[in-house]
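Scroll down for the structure; my scribbles are underneath it.
Heads up, one of the protein chains got dropped from this complex, but the rest are sitting where they should.
What follows is subunit A.
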Amino acid sequence: MPRRSRAAILPTNIALLQNLVRRDPESYKEEFDQQYSHYESLRDIFLLSPSADEGEEFGELIGFVSAVCPSFAKETATFPQELSTIITKNHGELSPELKQKIVQCLVMLRSRGVITPEVLLRTLFPLLFSYSPNSENGIGYHAKELRRQIYSALISLLKSCNTGSKNQKLNRATQALLFNLLDQKDGNGLWATKLTRELWRRGIWDDSRTVEIMTQACLHPDTKVVISGVKFFLGADKEREEALEEEDEEDEDTVDANSLKHKMKVNKKNTRKGKKLVAAIHQINKKNETKRDPSLLNFSAIQLLRDPQQFAERMFETHLAGKNSKKFTVDQRIAIMKLISRLVGTHKLSVLGLYSHFLKYLNPKQKNVTHILASAAQASHDLVPPETINMVVRKIADEFVTDGVASEVAATGINSIREILARNPAGIDQPLLQDLTAYKGSKSKAVMMASRSLISLYREVAPEMLAKKDRGKIATMGLMHSDDKRGLPQYGVERDVTKGIPGLERFAEWKKEQGLLDKEGEDEKAEGWEQPSGDEEDLGADIEGNWVDVKSDEDLIIDDGNEDESNIPKEKNGIKKKYLKYMVKSKSRKKRELEEEDSDLDLSDDQSVSVTDKHTKKRQRRLNQDMVNKENHEKMIQDVLSRNVMTPADFDKLKELNEKAGVEKYLGTKKVNEDVVDSDSLVGYVRHKQNKEERIKSIMGGREGREKFGSAKGKIDRPHSSTNKQKQRKKNFMMVVHTRGVQGKKKMSLRDKQKVLRAHVDRQKKGK
């Protein structure tokens, strides 16, 4: 009887029994019944007096029952409920091992699908903070381990429930619990932030409700909770990116599909192997598809805020304004300032109290002042009244950029002023700006560089405000041609307005050159060619001069496509060539602000009436031509946009074309108010004297790869016998004793001995 022999081993070992029962639950029903009954009696004993001693066997049995639970669903219907009751009601009295075991079993039951995630969540969540020092019955009874276990269990629960499709029901339930936790105004809120942050970092939660939890945390009365909320907004996105990158790196280890394919080509011997490889490739491809779902967008937490204005205002009022800031340390205050200014900068909010609050901290002796400067820069944008900005700038200039301060301080000051003004150029008056630019001749390199960067900023933004010699060639030229005049930066006038996609006309041209535009649809071909001709008719009607302007690049296309039409404007092309050249040149400079130019041109158009006729005519022609050009552009852009959908490849091409045309340079330097100001970069160039280690290091670095120029002593490459020196060293002492060299030492005079000794000591000191 094979079964009986196995049964003979049974009774002593519950793990073995568990294995047997799981394999064949039907025939081991009796054993299970016995153990379940035993569990029940032990449970009753335990409930009678939950002593710490009797836990071991009970824990073992709990493990056994929960392992075989799915096989006996009917008998163990109440088992999970009992477990969760035991741990919620008696967690104070349970021994740590038993608690651990029960939590483990509950998690296991969840993963087996015996209990729902919600039940597990509702059981574990209250335990998470029931031992924390904040709670009333704070018994530190191995609480840390338990908390860690529960925390990781919760995280993995949410992770496993959210892989594939998101389990919104569970997420909602969890978030509701977290909200409730934050509503109680005690330190337990920290768990809410901790959990949320971790889940955000892993990309499991990424919606606005999650961010809402953190805003609640930021407005919490408890200092620790506030700071952890603030830190979330300041650093969580970076963390998340890092985590995702790490994941990607891990994934790279998987088999490369291409190499597999190659292998298949080379080694293909039989169909079975081939099929296997095909299956493997299929799997890999599937994996790659799921790896980075393009539909998942990573919005930064700050972007997902529901009401940034109110949030920023309340943050400022509850934590910084008045005496409220006293409960925070300086570093914490700086973190809060950073967050508020980040919000203000990103969403262009107006929290006017913030700027005067900065003033209090802006002096060189303040600890971590670069962070405060950075957040002052972050908080400025073009919707802040220039007077307010001016106040900050003046304070910085007074405190940092004066005669009595160190060069680093001055450089920091100028750099941060530059950062502020890049965001709101109207925030400084001319004399102060010119005072600051006068530092370009400073002996300190850092100050000089900072000042120069300020100059180059204003060359772009408002050259008029600079002293004449600082304006530079291009800006001066631009000023001389008054149509380029932008005027002083004004409050309320938006400068950087982009319409459409910058550089799209270039893309359209390129498309035409390639002939791609036509290929896309044969039916549309006729319409596509009709449109330009229609334009020409319109132009003829509108404008007095009967010349028709066609761009130089455009006629190229016409040559390619349709020769008949190109014949007509050909004569006139010659006349306009001069202007066209000029236009192309000036346009590449101006392309950045096409729209604004438009309005400026209108202005200058009005002015030009009062000037002499000849001049007027010339200019008007030029302007007309400009306008026509522009209209053509717009037509083309519309054409491109209306006819086809831009693919990612198209955008790549667009970028490439922009780079070719040199527009990217402008786009790149454009300050976006969402960019983070790096506080370290504000200090600027710092040169400190090298210490010896660094010097030696650089010397050694210089010697690398120059071995053949060094001494060859003791470095014989080829195989060789022992050298004379080695032989001399090994020579038998008795043979050497009687040589003159040795005998002579005894007979040396005292003076000579002294000399030798001195030389020896010196050599030792040198280390040779």
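Quick note on the criterion: contacts are C-beta pairs under 8 Å (C-beta built on N, C-alpha and C of every residue); 3 or more make two chains touch, one makes a residue touch a chain; residues count from 1.
By our rule, contacts and distances are computed from a predicted model.
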Note to self: Not counting the visible chains, the remaining one has a UniProt entry; which protein name from "Dynactin subunit 4", "Pre-rRNA-processing protein", "DNA replication complex GINS protein PSF2" or "Protein phosphatase 1 regulatory subunit 19" does it give?
What the structure shows: "Pre-rRNA-processing protein"
Next item on the list: Return the single residue from A:Leu47, A:Ala406 or A:Leu488 that touches the missing chain.
Entry: A:Leu47
Check: Of the listed residues A:Thr78, A:Ser259 or A:Gln764, which contacts the missing chain in the full complex?
Finding: A:Thr78
Notebook entry, point to check: Which listed residue (A:Arg23, A:Lys89, A:Arg148 or A:Lys360) would be found touching the missing chain in the intact complex?
Noted result: A:Lys89
Next item on the list: Taking the full complex into account, find the residue in A:Asp33, A:Glu145, A:Glu247 or A:Asp752 that is in contact with the omitted chain.
Entry: A:Asp33
Notebook entry, point to check: What is the set of subunit A residues that contact the non-displayed chain in the whole complex?
Noted result: 1, 11-12, 14, 17, 30, 33-35, 37-38, 41-45, 47-48, 53-54, 57, 74-75, 77-78, 81-82, 85-86, 89
